[in-house]
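Note that one protein chain of the assembly has been removed; the remaining protein chains are unaltered in position.
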């Protein structure tokens, strides 16, 4: 292949991305070259663009929510189910690449905590070859350790699948850490993509009631269509009113599980008051620092015998679960994708997210007219 | 029975207990009248005596760690294993009495959270009959719902068993919430009775290393005899030095589980820095408020994917486990009982605890020379 | 109350039930006298009627799936949520009464295994007072230890609720023992009431696919309406064809969980071949002996690293979960009740079950015209 790949590159914080061209690499053994068909924007991208995550290695091709087609394979490569990948196969992959050899990967079986983990579009600069390690581009080179899922035979819009890789997978991780039992009452704080997946998964995992708390009526309405049974607009209610609503639904006890998908300390303060004695508070919204809160261990955690559970990123198990869920109900999840842009409009897409106009924007690298 | 029972009664905060006499009641159906042979002092008793727990109903017979002999039984009463209780049988019991009917007792199977739970020596005043509901006395009347364990055939000093009922049982609850896997490294904060049981149980449940942090050399030395493999005196080390020691023992990761048995917010702040990513922080030391701390959810909980687990009191399962453990190694656990007093010296016993002179004091209601 | 209660009594195996009258008792403290509004027939009743369960104490009022209204209360009695019961309140209860004091109830928290457990309509003869301990009657006296659920405010046909008490609750127990993770593939063997609840709960607990195997097209069709995604008629397929279908759905692995709701050894033989390596086989269909099978531990259990899990009856947690599920979707579950009879036609109802004409029959003690 002699052609050039096109990428939108973050060169400096708070400035427009630059379109750059890179040579398309020949995949080495085990590597897979992917032609991207859709690339989701995560709110973490906005934080990186704004320079709020100082670890960001510049210049970088952002984008960790990619979906594509196999363009070239380095030898025989199989996906997670053992299917041999062929050129043209639609493909999904776990955004995180782990070493598979360390104490976390092998002894603890917690690969999401692998100290050698890297994520496409987050940890690697595009300064040096192979350059193409983020999905705001038309080509991406998958490391040989990447776990892939062939989508052959699935006729689903790739743009709808992007969220499986990040917010969907992280939500699945939350469910693994604390899943509702049949009949439980669940609260979700924050109706962004992560919170919407939590609401959808909570409902599908057996919760009797799923209450979503948020500040935007449109997102709360979407939560209802995804499985929430009740919503509370935090602009129209006081914390005390919300607490009263939840106590009323639970014979005065409080929620069995509260999932936090906000990323602000103030949400934790409220959320801990909503959990019943013996319940679980699952915090997953903090992709980066979000302030601190005064915690009274006696009142907030010990006297209530509460489990306060931090959830960091996700692994291949969770990506598989999120992907399966969207594949089984694509029309239900499609509305999470609120905006679509051609690749060259990546900066506009980031702006739409930044202004909270877009719930989730997707870049379509194959051209503005794709699907 | 016509005789009178003698009790040491808390009449006013921070004042000496008063010796009072009450009629010995006839047990109704299912009730058991116990002649106490040993009554442990818990540090919660000191808090109540000092008026630091405003819920304390005055006047009250303190004492929730009792061991005794069956004096009279209301009809046929069986212990947890189905043995019929007979007059003279040595007896142990779960200090907490639960309703057995509510959502917590039946649907959630979390009886320690039963809203109708009461504890001998804590929740019931002695103002009205049957008066004898605390173990700073020579007789105690067990409610028909009390879960008892016959000690027939066990030739163990009752004074050594008192701790099974409260600190031992609470430690067993901590182990239920997060038990070490084979080879784990465990930290215990605080070498009081609760922390000592945590060290002993952690070692016996498979931990490879058990590090105890405390401020008193004598207590740390006792921890070693109970199974700790290493101790750190917080008066002789900085928090950073302690953290370094623990990282060195764990290939740089941190402890798999940290158990908190201090009850002060500052311990939580330190303890959360000692847990590895993916590990558990189990907080059980707060029997009453112990201040608050600034918590950064991103740094302290989410990025580390940590489980922060509150543990409140205990139930019959835990009492059984703690009792079994002491019965199997009574000589190992005997040194936890540092002081013995006749019943009439209850105030002196409280003072010895208050001054931290006594690790655990025991009252011997049958007379100073008993055993 | 001076009136007489009417009951249909099993006097001899394989003979018609006899209508008998008993004095209506005055409830003692904690007891609740219930006027029955619906009484479900379980296939165990047929086994007892046919003399296939030799423990059956004759004469007996069968019926362990009762729903009713409070007729009289012995003092102040509360339900599981703490609501005080009042005359006229519609009421549901856990069919099993446990002692709440033994090792199984307290230390192991497995009350379904309480050796003192008794079930209305199964374990107690009606020969002696209070006689009214089965629900093929118009009145039932609830023991003071019975866990009740007030249905005040629920406008649901009591006939639809009966199945929550036995097959629904046992299915919930199966889910507690092995619940699907999001995306799992689940197989249910046997589309009787137990299997139908398993299919419904499996689907609502996150399974991606729920395959039901059975011999009756009508029941398999009902399974689909309850949440199954696929059915296999065992009269129209060979075991090898069924296995092939399931392997195809699972990339060649087999089902993550197989639930057995048949009660015949031959089903276990087949079922174990349908589970993937590392999966779970949950056997709950054997309410009584159902033959034996040759088991090769290497091939069937060890090489596959399979969990083979026996499930016996259920407890209050499970009854609550099953009740909540039906209350939230009564129209979905209503078709499980295929036949309704007046109390006096109890023998005909048993015959309809025996002939497998009825999926589940319900007696309406308040009269043939009720609802």
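Chains: A, B and C, in written order; residue numbering restarts at 1 for each.
Operating definition for what follows: a residue touches a chain if its C-beta (ideal position, glycine included) is under 8 Å from a C-beta of that chain, and two chains touch if they have at least 3 such contacts.
Keep in mind it's a predicted model, so treat the numbers as computed, not measured.
Considering the full assembly, C:290 is the residue among C:51, C:239, C:290 or C:330 that touches the omitted chain. The hidden chain makes contact, of the residues B:208, B:243 or B:339, with B:208.
Considering the whole complex, the residue from C:144, C:224, C:247 or C:309 that touches the absent chain is C:309.
In the complete complex, the hidden chain is touched by one of A:15, A:50, A:81 or A:244, namely A:81. Residues of subunit A in contact with the chain left out of this view: 78, 80-82, 94, 100-103, 106-109, 111, 115, 145, 147, 315-317, 320.
By the touch criterion stated above, the residues of subunit C touching the omitted chain are 103-104, 108, 110, 112-113, 251, 253, 260, 263, 265, 268, 277-278, 283-286, 288-312.
In the full complex, subunit B contacts the hidden chain through residues 81-82, 172, 175-176, 179, 181-183, 201, 204-206, 208, 251, 320-321, 324-325, 328.
The rule is simple: only the chains that are shown with their structure count from here on.
Subunit A and subunit C have Cα centroids lying 41 Å from one another. Centre-to-centre separation of subunit A and subunit B, using mean CA positions: 44 Å. Each of residues 103, 108 in subunit B touches at least two other chains.
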